[in-house]
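Every protein chain of the complex appears in place save one, which is left out.
Chain nomenclature is as follows: A and B, assigned in order of appearance, with residue numbering initiated at 1 for each chain independently.
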């Protein structure tokens, strides 16, 4: 009985858990190997590489905005890491984060202070950074030979053969993100700004400052993700990271974040990212549909989730109407 | 009174800013760029800007409604693939019709999501961008389709009077038609009203749902035109690269051209100037032996500057 109550409570606070469950069931039907320790740890390994981007995206979406530049910042992070790996490990870690923060800050200025619509502002940054990456490394894959050992640990290190260093870092990031959103004023401000921007100003919260914070964090996390991936792979091709923004948005939205802002959780984003990761995993394991179909399904899933969100929010107002009429007459 | 005057000045900036910028850049290039002033450059410039211009024409309408359509590159790819398939089997007319219809269907889908279900245009078209490109790849299993059909490819090489490339004629016709539609027809008046204040437009009796959906449909149809023209010109179509990331260029052209990014009066001539201007930047960068990648950065700066200037004037 107690377990049932716990489950009920968990589901109510994270409806996406249902989606996760369905996913797991479907997946194990398609392939018996699915629920093996090896496969699942594989999945977790994968999602911890690009998962941080979704967390950053969550911050921006909570504020009622969106960040389309994360794919390019990812690439920049990778490139900068490789470049500075020749000098020192400390710089190879610090510089990409700084770059990510810098461009995130620019995004914040464009959207928060210049009041550009988020899609124009972040698409511009996306284009700029992509151009920057091409300028820096040309059109061929960029590699600096063997990376210093400590950096390699970052991307490739593992314990007990299934707990990877990126996974550990991802979990730490999740905890930190959760802490930020639940226990700090800066985090709560994002909910306020997304929930009702006019009220936010009246309540004394600076909307531009909150947006700048969210975008800066998003940029840092995207760059960080690029850093992790490149220390794992060892090289970066100039167009890397494209498509990461859709995956990040999908992760956050499937996890229950409202695109209009004000609603969303780190735990939900984690579930959303996991669902997407499981989906990719299942897809790769089957041979019925070609790999090109994956994109189609990803796009379709996002539309479906957003559509359902829209209908539910609309129903919340009309549903009440129907009930009231029934009681009135 | 003073306030009025500055406002009028800035309205002029909105309307003619792109043309002024274009003129400035042209002058700059004439002086500083070797080999710029030649007839071939002139025609090349216009022919090369055809694709972006087509995409931007449709995009102008969608941005005028206050929305955005970032799936145009993928729509272009899907239309082009379908067309290429048909052409390689000899059915040109059927291919063209199918390509346009498919695109229109995609636009209808996006438009309905946005107008009827109030889904953010950004998200709806971002998802479509993915789906459509995926479908394009699925249809041909990722392979590039070549369409060596003389009737079809010959079309792209026509020069009127031996001099004027057919693309230029198409551009002129398109811009002229769009200009008339936007500035002389009731559609344009309704679009301007809707972009300015959607709630007021709705109450004034404009069928805003139909209008918004129609703009998305038109945008996708223009994307299919771009695909058709491009395929004819390069005689083949690669589902992965056709139209790839061209939506940003299209948006840039519209924004630089002076159509308000939050919705308002579409500036057709401005979009034309914006598209040509951006193409000129690419050519300029090329001719000065700067790598292509710098042009991306330059274009971004231009977009941001354009939005900033237009906005500042507007306030």
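Here is the rule we go by: contacts are C-beta pairs under 8 Å (C-beta built on N, C-alpha and C of every residue); 3 or more make two chains touch, one makes a residue touch a chain.
Here is the rule we use: contacts and distances are computed from a predicted model.
K.L.:
Between "YdbS-like PH domain-containing protein", "Glycyl-radical enzyme activating protein", "Sugar ABC transporter ATP-binding protein" or "ATP synthase subunit b", which matches the UniProt record of the unshown chain?
P.N.:
Answer from the record: the omitted chain is "Sugar ABC transporter ATP-binding protein".
K.L.:
If I consider the whole complex, including the chain that's not displayed, which of A:7, A:22 or A:203 touches that chain?
P.N.:
A:203
K.L.:
Which listed residue, B:101, B:140, B:189 or B:234, touches the chain dropped from view?
P.N.:
That would be B:189, which touches the missing chain.
K.L.:
In the full complex, which of B:20, B:158, B:173 or B:203 touches the chain missing from this view?
P.N.:
Of the candidates B:20, B:158, B:173 or B:203, B:203 is in touch with the missing chain.
K.L.:
So which bits of chain A touch the chain we can't see?
P.N.:
So the residues of chain A touching the missing chain come out as 179, 182-185, 188, 191-192, 195-196, 198-205, 262-263, 318, 320-322, 324-325, 328-329.
K.L.:
I need the residue numbers on chain B that touch the omitted chain, in ascending order.
P.N.:
4, 7, 11, 184-187, 189-190, 192-193, 196-197, 199-209, 260, 264-265, 314
The rule is simple: only the chains that are shown with their structure count from here on.
K.L.:
Quick one: report the Å distance separating chain A from chain B, using the average Cα coordinate of each chain.
P.N.:
Once rounded, the distance between the two centres reads 31 Å.
K.L.:
Taking the complex as given, what residues does chain A use to touch chain B?
P.N.:
The touching residues are 66, 110, 114-120, 123-128, 130-135, 138, 243, 245-246, 249, 259-260, 290, 292-300, 302-303, 306-307, 310-311, 314.
K.L.:
Which residues of chain B touch chain A in their complex?
P.N.:
That would be residues 68, 70, 113, 117-120, 122-124, 126-135, 137-138, 141-142, 248, 251, 255, 261-262, 291-297, 299-301, 303-304, 307-308, 311 of chain B.
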